[in-house]
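One structure, pasted below without further comment.
Right after this comes chain A.
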Amino acid sequence: MYQDKSYFSGLFCGIKSICIGLKTTMREFFTPKITEQYPENRKELKMFDRFRGSLTMPHNEKNEHKCVACGICQMQCPNDSINVVSEMVEVDGKKKKQLVRYEYNLGSCMFCMLCVNACPHDAITFDQSFENAVFDRSKLIKQLNKPGSKVAEKPMPARPAVAKPAAKDAEASVAQAAPDQAKAEKPQPATDEATEAKAEN
Partner candidate 1 sequence: MDSQNIMFIVLAVVITLSSVLTVVTRSIMRAATYLFFTLLGTAGLYFLMGYTFLGAVQVMVYAGGIIVLYVFAILLTRGTKDSLSENTKSKIILSAVLSLVGFGLAAYLIFIQQFKAEVLAAPNESVLTMQQIGTNMLSTDQGGYLLPFEAVSVLLLACIVAGLMIARKR
Partner candidate 2 sequence: MFDFSVISQWLHNLLLSIVPEWAAILIESVLVALVIITLYAVFAIVLIYMERKICGFFQCRLGPNRVGKWGLLQVFADVFKMLQKEIIKMRQTDRFLHDLAPFFVVTASMLTFACLPWNKGAHMIDFNIGIFFILAVSSVGVVGILLAGWGSNSKYPLIGAMRSGAQIISYELSIGLTMLTMICLTGTMQISEIVEQQAAEGWNIFRGHVPALIAFVIYLIAGNAECNRGPFDLPEAESELTAGYHTEYSGMHFGYFYLAEYLNLFIAAGIASTIFLGGWAPLHIAGLDGFNGVMDAIPGIVWFLGKTFFVVFLFMWERWTLPRLRIDNILSLEWKYLMPISMANLVLMALVVAFKLYL
């Protein structure tokens, strides 16, 4: 039907291309289907490597993380989803910044990954948990550093390129962490506001 082709060559070209199209769809018809039937297969469901579930801070077995509380991630975040609370402590006569709380608001995160790219120490990463539904908005504000954790003395030898916990583990940890965090975090916004109010005054 193209004007630049003659009648018959256009006709045969059209027939040929339709046949190619029909062949392609017929092949698609018999390929295995990629649909994930989610609630049934949640046991064996495995998300893709590049899937961004929610921000996490990996800890090693000694309950150490790599965050030095520089706050670059907080500055990079377009949505103000990250709030790094740090304090200055004196170690061996040197003043050093130390992480107190790493607060992450999942509700306002848009999963742009700017924070992870910006982090100089590879301290944060995205995991593959996606079952993030909660009944209260305040539960979406999570504390990423585990209680009692501290920064690793020397950088961990190998960065876990992409954290790939099985969906089951992630979901279990989320399920366990959620009530704890809810308890731990509920008074926090109030205190934050109080401190902010003080600062303003």
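Candidate selection criterion: all candidates are chains of the complex that A comes from, given by their letters.
Just so it is clear, a residue touches a chain if its C-beta (ideal position, glycine included) is under 8 Å from a C-beta of that chain, and two chains touch if they have at least 3 such contacts; residues count from 1.
Only a predicted model underlies this, so the values are computations on that prediction, with no experimental measurement involved.
Candidate 2 is the partner touching chain A in this complex, chosen from 1 or 2. Taken in their complex, chain A has these residues touching candidate 2: 1, 7, 11, 18, 21-22, 24-26, 28-29, 31, 33-35, 37.
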